[in-house]
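This is the structure I want to talk about, given as structure tokens.
Chains shown are a subset, placed as in the full complex.
Labels run A and B following the written order; every chain starts at residue 1.
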Amino acid sequence: MLSPVIGATITPAAPSSITFSVSGLTILGIMGEAPKLAPDESVAFTRCVLDAVAGRIPVVVGVSTPGLDPMAAITEKVMELGAAGVMVAPMTGLNTDDKIAGYFHAVCNRLGDTPIVLQDFPPTTGVWFSAALLNRLFAELPSLKMLKHEDWPGLRKISQFRAAEASGARRRVSVLVGNGGLFLPQELARGADGAMTGFAYPEMLVRVYVMHGAGDAKGAEDLFDAYLPLVRYELQAGIGLAIRKEILRRRGAIACAATRKPGPKLDADDLAELDGLIDRLERRIGI
Amino acid sequence: MLSPVIGATITPAAPSSITFSVSGLTILGIMGEAPKLAPDESVAFTRCVLDAVAGRIPVVVGVSTPGLDPMAAITEKVMELGAAGVMVAPMTGLNTDDKIAGYFHAVCNRLGDTPIVLQDFPPTTGVWFSAALLNRLFAELPSLKMLKHEDWPGLRKISQFRAAEASGARRRVSVLVGNGGLFLPQELARGADGAMTGFAYPEMLVRVYVMHGAGDAKGAEDLFDAYLPLVRYELQAGIGLAIRKEILRRRGAIACAATRKPGPKLDADDLAELDGLIDRLERRIGI
């Protein structure tokens, strides 16, 4: 069973000795470089991460791919390696509630009792879930254990999702938010259980979560707002991945910031701009 | 009350003395030039058509527009002029069953008891209706009188729509097909009531409908297949409108084939190609 975790999406590169204070990890999500890996590389990368984590925290592995057979094959491999579960975003082209439901029934049927995180990420997949459809899916499919919420905009949907539980419509389901955490304070206030998203300073996500849970919503939001200029900067489509990798490199988390081809590359203007934003952050949080 | 009609979409140009054998007309649909007209022109064009038709057949007027107030204003005007009803396609951006339902509830509420044709035309609107959603809408909204079916591909949906009626799930609803009639024989066999679509030879649509209704499905399909090369040719996005207007001009239905700017224009190659296709049609049907 998956517990509510705060994850950090790590892009495929050699994991380092960085001390993780996160309570879980998600790897090979769809906004990083996973779609540019061959299945063998995905499995090798998963093994590398699981070895480094050594069972200290649960690791969820993204397995979204157009065919159910390759999805099942990679799922079997990563679960054998010790993954806590897999994450599945819907394939493109599912444009009605019934088509989406049919797809997740097929996925759950094929993956057996593997714990699954449903990734609701319409800006990239083009597949939109209503709150009613989410209720239906989580009621019908017990192997769906968690919602990764990255609808856009999606604040009201979190409230609707929690209201459905409060009314007894279905079991309680963990909700971790994505989209780089752009609305994390608001999302926690509306009932999210944490974040499962990429950001080059995952300790901010953790601390906001902890402070919020300890009743210090104001302090949590103050901390969040200090990082918001960089959250916003990293969220730029395409080039955001190069920005995140460059910050992770500077912080010693990865050895090389190159993105897999074809991929974005920072130029001198970008690097100078990033220098300025990091400098502002460090002065603001007093490093 | 709207009766099942076979319509012909007429693009905005002076209607002529052409003898209509169709049992109804739909004007100002979204694939023609309606979006390029100011509301005043739309009303003037409607008046012109209604004057020429002089009550002999019902005329449905497309009123799709982003705002409900302008939609209501033009609806009121065309209904006063004698339209039989209006046609509404969903606005863009409705990407869940619940959002689509909310939209049509708002439309029906705003337009009162005006008879409405629901236009299901996802290739252009980007809004997709499941069969279940159509059942829900026609059950909940009595002023929705007819379905203009142009889903793509959409043959199975007609069967599902009729199956829902056969099971008593809701009242029977007229289904007229669009998409240039590309699958008219198959659609009639699956339960469509006729066609409401643009094609430069509307008499073919009428005759296929009549022959099919008289039990001569084979003869109907033979006739349809003779026109299929031109049906296909007219269905080309963008330039198809210029093709249709040019054929209508040659047939004496309109005086000028120019499309409203910015619009497609036929060049010498296109015109020669069209000559060849028309010549083949005329030899095949023995004109």
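Heads up, the rule we're going with is that a contact is a pair of C-beta atoms (placed from the backbone, for glycine too) under 8 Å apart; a residue touches a chain by one contact, two chains touch by 3 or more.
If you're wondering where the values come from, they're calculated on a predicted model, not measured in any experiment.
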item	value
Subunit count for the whole complex, all chains sharing one sequence, 2 displayed	4
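In this text, only the chains that are shown with their structure count from here on.
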item	value
Contact footprint of chain A on chain B as seen in their complex	95-99, 122, 128-133
